[in-house]
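Note that this complex is displayed minus one protein chain, with the remaining chains in position.
So that you can tell them apart, the chains are marked A, B and C in the order they are listed, and the count of residues begins at 1 in each.
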Amino acid sequence: MNGIDLSVNVGGLKLKNPVLLASGTVGYGNEIAEFTDLNKIGGIVTKSVSLKPRKGNPPQRIVETPSGMLNAIGLANVGIEKFITEKIPFLKKYDTALICNIAASTVEEYVECVRILKDEDAIKAFEINVSCPNVKEGGLEFGNDLKAVGRITEKVKSVTDKPVIIKLSPNVSKISEFAKVVKQSGGDAVSAINTLVGTSFDINTRRPKIKNITGGLSGPAIKPVALAKVLEIKRNSDIPIIGIGGIMNWKDAVEMMIVGASAFQIGTVNFINPNAGLEIISGLAEYCEKHNIKKISELTGSYQI
Amino acid sequence: MNGIDLSVNVGGLKLKNPVLLASGTVGYGNEIAEFTDLNKIGGIVTKSVSLKPRKGNPPQRIVETPSGMLNAIGLANVGIEKFITEKIPFLKKYDTALICNIAASTVEEYVECVRILKDEDAIKAFEINVSCPNVKEGGLEFGNDLKAVGRITEKVKSVTDKPVIIKLSPNVSKISEFAKVVKQSGGDAVSAINTLVGTSFDINTRRPKIKNITGGLSGPAIKPVALAKVLEIKRNSDIPIIGIGGIMNWKDAVEMMIVGASAFQIGTVNFINPNAGLEIISGLAEYCEKHNIKKISELTGSYQI
Amino acid sequence: MINEFSVFRSIDKINDSTHLIKVYSPSIAASAKPGQFCNIKVSDNNFPLLRRPFSICDVNGDEIHFLFDIHGEGTRLLCNKKNGDTLDILGPLGSGFKIEGDYDTAVIVAGGLGSAPFPFLIKKLPANKKIVSFVGGRSKDLVLTYGLKNVFTATDDGSDGFNGTVVELLKMELENFSKNKIRIFSCGPNPMLKALQLFSIQNNYDCQLSLESAMACGFGICQGCPVESADGESYLLVCKDGPIFNADQVKL
Partner (left out) sequence: MINEFSVFRSIDKINDSTHLIKVYSPSIAASAKPGQFCNIKVSDNNFPLLRRPFSICDVNGDEIHFLFDIHGEGTRLLCNKKNGDTLDILGPLGSGFKIEGDYDTAVIVAGGLGSAPFPFLIKKLPANKKIVSFVGGRSKDLVLTYGLKNVFTATDDGSDGFNGTVVELLKMELENFSKNKIRIFSCGPNPMLKALQLFSIQNNYDCQLSLESAMACGFGICQGCPVESADGESYLLVCKDGPIFNADQVKL
């Protein structure tokens, strides 16, 4: 670690290292804190919070697939009020950047949520989830619509000075078009990717294994797709990118930065190795040392094509 | 097998069983014939053939990924002339349906290829590849464009009476829109899915592991995505579907039929188990027997939602 | 909750299909309570991707025991472990049985592999409690009585003990106990738990159910393991709020 600068700046969001815990894969931090030292993590992206509490989808919500898993949690969350009174106070105690992920079913609702939360000092940036595949309203309806993504970005930016990150859907033909629109609309960064739409059926009952029928595919299976999407954005736009998808260890993280990510999020791996974030940080530092990299940000988009 | 009817009819294409070997994963049949009995297979889809021979992409063309592989072969093929003089005679010897997959970079070229081949008795149907992710022209340029897919379908149908199957790209938001256009334009069936765009980088050289930079992701990793795409088509259109993606064994095949496939293709598994097709056929027959299914076509779209 | 790299010590067959494994895992062993479970990484690589949850069957000094059948790929891999292999375990997880309180007799009701958590429970029950166990299975060789006490058995085909379900057997036998002095501890397949839940609520028995659910994390971060609360207003998490619930807490 001797003198290697792991800090990064992603569209104005300063992080002590590029490791973020992905939305929906660490709740509000309290449970995972028993297994890992959150003070060492670059940042935590909270479970998508919505204006009103959401009960989420009925079981079964998850199923394992080859090198991946499907989930259809349905944005279960405590709602913005409880989030402020119960969750932020806990998260404040840690020396890690708090990024608040927001889900909504109308443009107005996104704006309303950000308005309510914008003066919470603890929150360092907003991640706008326009790409959840598991809810009827909002979610992919927005994520696959260029104009809607532009409008949401613009409106949300108009009520806060904090960095606004738009979380993009991979379920589109040209993700870079969306990144460009985010940039044009004043967004500070994009995060990519959310999960891919997938399903799985029981061959004896002929019923979907997930009650919601389809779910979102995450984990190592989607890593090649995530890398290609991040690379596509990097080659077609200059908006900072937070890479997400299938990162299991420091090697995957390095690969994600090489193709263009300024920072990255780890999701599914937290379920399997709740200390993965810390292991990745030390792996990154060792890699930098070995390759004589002084600032980790030099890695971003350093592909040789 | 006692009296179970495994035969299917996919938009006019009659198959003795629903197992097809996928384009690009069995060459022109001669090599795999050493490991398996092609006479027992429902049909063979030839490697994409183009008007002129194609050299294909430089190495490295393939790389393994978690539960999958990326390929960027670049449609290497002998060209239509050699295909007729050298490949068809060999394939004719087998009692299996021959489906000729065609790749091209213009609408006219697709039509020209079909025109040249339409009187070859051995060819029972055409599969039009509008979804190869690994070539500069044609491929995804078409596959992601509703109008182009409609036009290709129409023009190709106008020169042949044989069933025309359009092979769809999964790299789109709403694959069912494409299926609908194919139906409206006179297409007989769709096959789904071709590979997902993905990439992989070497973290030491920072170079893409595949020379073409991106490749097509296939194998078990994509099975949940393939199932979701087939289900989406089935729920939104009544065009017959040939399901493809991640099928490794008879259970996967049953799952694919349940979500909507009338027949299915196996690709990557041939590289690992060249006799997989035959094993799948007997697995299907046993499943039908156990579940008291008299005709395998009853399985198609028999999901319970 | 600890992530402990444990040492595989031994595997024994309890019957034709059931295995008992013993694992050296001192930290988890030291803090485990009956009814809790562990989430086990069954391979050294990413296949299968997710951990597999197993009830803590027993704790013996520094060792934890697990009881399981070969079900799919995960349990098959677990079964192929060799003595001395490292096993990456998260545990102890979940709530555990409530043991304290004013009852005379602990009534154990188990179906199939549902017997797993009870050897440890029996060990930890206060010495003054009486114990009686009702165990069901489809047939004689699927009735798991390992580590249980005062066992009554029921089989669907009548090949062992009572001919019928374990809950039917329980209903008959419970008449011999005074209602207010018993507490039911149960674990087993969902239909069994449902029948037992109905019976307990109708008859006002003090009853705890150990639930199963598909799980990813096992400690509350994925929200993958919901069970509806009795009032239908919210979901509880089987891994964190359970796996042990009072019969009147949840909708099955």
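We take it that a residue touches a chain if its C-beta (ideal position, glycine included) is under 8 Å from a C-beta of that chain, and two chains touch if they have at least 3 such contacts.
Predicted model only: the values in this text are computed from it and were never measured.
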Report summary line: By the document's definition of touch, the residue of B:Asn17, B:Ser50 or B:Ser67 touching the omitted chain is B:Ser67
Report task. May I ask you to list the residues on subunit B that touch the chain which is not drawn? Result -> 24-27, 31-32, 34-35, 47, 55-56, 58-64, 66-69, 71, 73, 76, 219-220, 248, 268, 270-275
**Report entry** Hidden partner interface residues of subunit C, rising order
**Finding:** 45-47, 73
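We take it that only the chains that are shown with their structure count from here on.
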Report task. Taking the mean of all protein CA atoms as the centre, name the chain whose own CA mean is closest to it. Result -> A
Report summary line: Maximum distance between Cα centroids and subunit B occurs for chain C
Report summary line: Whole-Å distance, C-alpha centre of subunit A to that of subunit B, is 34
Query raised in the report: So how far apart, in whole Å, are subunit B and subunit C when each is placed at the average of its C-alpha atoms?
Result: 47
Report summary line: subunit C touches at least 2 other chains through residues 46-47
Report summary line: So subunit A residues touching two or more other chains come to 66-68, 219-220
